[in-house]
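Removed from the display is one protein chain of the complex; every other protein chain stays in position.
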Amino acid sequence: MWRTIRDLLRFNRQFAAGVVLLTLVAAYSCLSFFSPYPPNDSFVVPPDVPPSWAYPMGTTSRGQDLFWLLSFAIRNTLLFGIVVAVISRLLALVIGLVAGYSGGLVDRALMSVNDTFIVIPLFPILVLFYFVMREHMSWGLLALMMACLGWAYDARLIRSVAMSLRTREFTETGIFSGMSTRQILVEEHLPYVLPIVFSTTMNNINWSIGLEVTLSVLGFTDINTPTIGVLIYWANQHTALVAGIWWWIFFPVLLVVMTFVGLFLLAVSMNEHIDPRSRLGRTGT
Amino acid sequence: MNDRLPGPVLAVTDLRAYYRTKAFGVEREVRAVDDVSLSIEANEIYGLAGESSSGKTTLIKTIAAAIQPPLEVLAGSVVFNFGGRSVDMHHVDPRELAAIRWKHLSYIMQGSMNVLNPVRHVKQSFVDFAFRHIAKPMPEFLDIVRGHLQRLHLAPDVLDSYPHQLSGGMRQRVTIALATVCRPEFIIADEPTTALDVVVQKGVLAMIHQIQRELGSSIIFVTHDMAVHANLTDRLGIMYAGRLVEEGRTADVFRSPRHPYTAHLIASLPRLGDSAPKKGLEGAPPNLANPPPGCRFHPRCPRASDICGRDTPPMVELAPGHRAACFHPEPVQPA
Partner (left out) sequence: MSGALLDVDNVVRTYAGGSLFARRRTVAVNGVSLRLEKARPEIFTIVGESGSGKTTLARMILNMVAPSAGAIRFNGTDLSTIRGGRARLAFMKQVQPIFQNPFEAFNPMKRVDRYLFVTARRMAGVSTDAGIVDATDGALLSVGLSLAEIRGRFPHELSGGQLQRVAIARALISRPALLVADEPVSMIDASLRASIVNLLRDLRDRLGVSIIYITHDLATAYYISDRILIMRRGEAVESGDARTVLDNPQHPYSQLLKQSVLSPDPQNRPMNF
């Protein structure tokens, strides 16, 4: 696997660019552990100072150093995106593989559930969720909720791959070798399904971060924990753009765009590489 | 019927075509066709036999000038002679190539569904392929097509069917009619009967035989099925690992194969009515990305000696019209 990554870095410029972008963002988010100011303290520095040597990204109207605040924000946003992605991938994999492999009644039942989740309008549900949960709202809960809403589309993709794999002869060889269903799904079918999982992971992270930013900007999340969206929310509350405090909006947006573009580049370049057909082509069949 | 032309219709000279790929810093060169020379006369059916990774499919592609990367022609030439007009397939203007294709050079493919448009009537395929070459107004063109179908014992109303409404054998006959409607001088037939049932295959081969006799075209008939070669072809070329290893009149090659590979191949074929034990060949054809030095068959050859692993045996004429590339050819079998 490391050789694959090394090959990709060397020969695929998209991959290299994506890795560079994401490394920058990730490194920056790690700086949050060295922040001299706790994230929720306000008026620790002079407010509304434009970017300068002392404050590389300026300060906010609430007297916070944007540089350190943003490092917290991006860290929380990234964590949120990753947690949602992991949980929803697991759900999509299990449901997609089981439905595709079993067929029949199990498949119909699972797909009915799946289709229900696909048509649920996400945004209204999440807003409703916020109003219902208001007091107990937390990031963990929101992540769980979004994971539960984000698996359906990809489960169908995985299911269709699983269905075609079911009819291939090596599945039957596996059955006649005494492999259990679980063994067949994990060892025989998973390698074919992984490209979909990887590329949809990147998309999923983009989706969940985008949705989180939207909700936070509108104030429908816990606005006391800094994330990118919450930063922008506070910036709007203090009418930053009108007041000329452009850096309060600019830097969070810049960082989130870097993240999006980096993830997208990774998804696109890895996908072509992991695709079984191109892998087999490289082995010289 | 084409007149007997002086000189061959097709002359392949020292052809070398490799697949060259470069991915992730790894360069690979698959030597699919290596120094192949053969010629095909007018009014003859030339069989090209070979197993998987023998290079016969690549050879056909280069003859048809269907060369796309990663396939590259490194050396040699493919020259056709259509009624006195000489065409070098690899250095010809694309427009001239388009004018040649189907009128002088046509193909019969393995899968009829690779040729016939599944969403149009069969008639439309005839129009797409042949209308511009026959250069007559549409009603006259369709009459010509119907006449051609009738001569081949196909009902003319097949033109108004969709391909999926016809059986597999019927579809293949239609593609043969399609390939011959312009009366080409040369037809490339690439495994046309391989996917067909044995009963249907016989009818399709009969049709090919009949049309060839009528038009006097030359056909290069590629298949791995030796029984088809025995029953249809006039001359036979055997390919192994990218090289032509034996060539001669079909009857001579079967009766007295000179190259050890051909000899073993023919001896191992099962025959209905014969239950004597057959011996298979040990080993497997070599990987063309890394072929063995010298004669490519020498690792599996019971007659191999030192020189076989060092030098490539040249194609030598061992009897009139019968040549083989071997340092230790099999002895001549009594007639």
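Which chain is which? They are A and B, in the order written, and residues in each are numbered from 1.
By definition in this document, contacts are C-beta pairs under 8 Å (C-beta built on N, C-alpha and C of every residue); 3 or more make two chains touch, one makes a residue touch a chain.
The structure presented is a predicted model; accordingly, all values stated were derived computationally and were not measured.
Touching the chain that is not shown, out of B:Val26, B:Ala284, B:Ala319 or B:Val332: B:Ala284 (per the contact rule at the top).
The hidden chain makes contact, of the residues B:Ala11, B:Met113, B:Leu166 or B:Ile266, with B:Ile266.
Touch with the chain that is not drawn comes from one residue among B:Glu29, B:Glu51 or B:Asp128, which is B:Glu51.
From the options B:Asn117, B:Asn231, B:Ser305 or B:Gln333, the residue with contact to the chain not on display is B:Asn231. Think of the hidden chain as still there; on chain B it touches residues 51-52, 168, 197-199, 201-202, 205-206, 209, 224-231, 250-251, 254-255, 261, 264-266, 268-275, 277-282, 284-285.
If you put the missing chain back, the residues of chain A touching it would be 168-170, 172-180, 183, 187-188, 191-192, 276, 279-280, 283-285.
Operating definition for what follows: only the chains that are shown with their structure count from here on.
Averaged Cα coordinates give chain A a centre that lies 55 Å from the centre of chain B.
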